[in-house]
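One chain of protein is taken out of this complex; the other chains stay put.
Each chain carries a letter (A, B and C) given by its place in the written order, and its residues are counted from 1.
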């Protein structure tokens, strides 16, 4: 069994977006998704610091300090882009206008609770940014994360032990081992890395998984 | 005694605004104030349908149906003008950014309650527009009205009998007989039409007036 | 490829249904989407709730929709005008329900719907007839009334320039309710003077980003 690479995960997420989708890609792993957007579809990227129609990183000589993404990296603006202030930008999320957001996570619970902003460690310096707004705002909240912690524990859990970002907000989880939907009846595996048996995935994961929706990937 | 004319009332109001004041002139009598703004001061007019820096009515050939005031009359935009949507426009009022508004009224109470939107008659078709927002929004709410109804009753009353527009919101009343401040200690006459004795003004007005702040006009 | 252009106003409103809530932009006739309102009259949908600052002028636009008795309820700030005779007649016959809302509360309630705000405390209207029965609260020594968002199925608005992504600019005081209503409806249809190539609109000057617009009609 060879785990999905970060790029494979990103490509897998990118395939989900239909033509015309409005998408916000969170800081970290989700930013890789931008490199895999299908060329035959127009996917409009939102960055919560105030831009719709975000394009790729500029060439070094075109870097503009006034044109950055939520991770404070330089980006470009595509034809059709628009700029707006923070209340309008977060109104777009909170008001349910974004079709998808993709977020990293420390943990996701079986009921779609998300923990991704704070370890809760007493000496940790907290920072939340737009994570909580995105978690409750987008119509579909996708999480991209490794399936297991470095210590081998499942990041998919019965109940998050880290402080929550949002309650019942995650709709689909993309890990390096599987793609899993959060449904009213529990977690349903829809894809699994080649060479990994469902039983083994279940063993590695902390909570019950259903295989009813599972399709072997092509 | 010759009552203040409508133009005299308007001129009297216009003198109140310092250089740089942001002012909203309500529909009806208050619109006359625009004709009397002192030429040596820049007074910026706000119209709640979405314009700061409103100028005078255009020549007939320059009328633009997309450039109107709150009374739906054609206006112009001065250099320095800006356009904005209704939430921003009413945020300007509600947030206390306008220095003055001038409104017409059916009645003003001794404590500054304003009634100017509805007679309350059972067959009347109500309409409120921005009146309630202006009443509670501007830092100084001035009222311009005739002192007496056509039937000779005072429009300054102990308690409004018409439905209220706002509570305790009026700061100064300009009538065709006097200029009266609403103060925490009651109504204080600050100006009176030449030839009218204070005692007569008091007799015509429904509620106690103070003459302590009264200065004969020059 | 994203292309929000629709062939006609009628096509843009084909899926309007009886009983829907429809926002109609404009302050008087400035920003009023006349072609879209005419299409709504032709469409024939009944039992509508209309959200609009005014209640129609003379024998045009919204007034004709009222005259045809398609409107069960209207949420507006200033229905009475010198030429609002169709509204006046229905109102006196009690053939239309009126929710009168101060103009700033109307704007803010529409914005709240678009921005996902559950409710907000507004000082406007406190202790007046228009706040009767509403929850109030004193905050920091000032009195407020709790106001709820107004959502809609459709918003019909008028803008100036657009591109195929649905980005919009407006013209002068015709901007009024357009950007707010665009954000508050499931399906926003914009009637625009010109549809420009993508990239022709300066991104700094776009007032309504295309995310809020589903359909464009050149008119």
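Here is the rule we use: a residue touches a chain if its C-beta (ideal position, glycine included) is under 8 Å from a C-beta of that chain, and two chains touch if they have at least 3 such contacts.
Fair warning: this is a prediction, and the values are worked out from it, not measured in the lab.
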Where B:9, B:44 or B:102 are the choices, the one touching the absent chain is B:44
Which listed residue, A:14, A:78, A:93 or A:108, touches the chain dropped from view? A:93
In the complete complex, which positions of subunit C touch the hidden chain? 108, 112, 115-123, 137, 139-140, 142, 144, 148, 169-172, 202-205
Contacts of subunit B with the absent chain, listed as residue ranges: 19-20, 22, 42, 44, 46, 52-53, 77, 79-84, 87, 90-98, 137
Absent-chain interface as seen on subunit A, which is shown: 47-51, 64-68, 72, 77, 83-87, 89-91, 93-94, 118, 123, 125-133, 136-137, 163-167
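The criterion applied here is as follows: only the chains that are shown with their structure count from here on.
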Per-chain Cα mean versus the mean over all protein Cα atoms: which chain has them closest together? C
Please tell me the distance, in whole Å, between the geometric centres of subunit A and subunit B computed from their C-alpha atoms. 55
Could you state the distance in Å from the CA-based centre of subunit A to that of subunit C? 35
Residues within subunit A bordering two or more other chains: none
Touching two or more other chains, which residues of subunit C qualify? 111
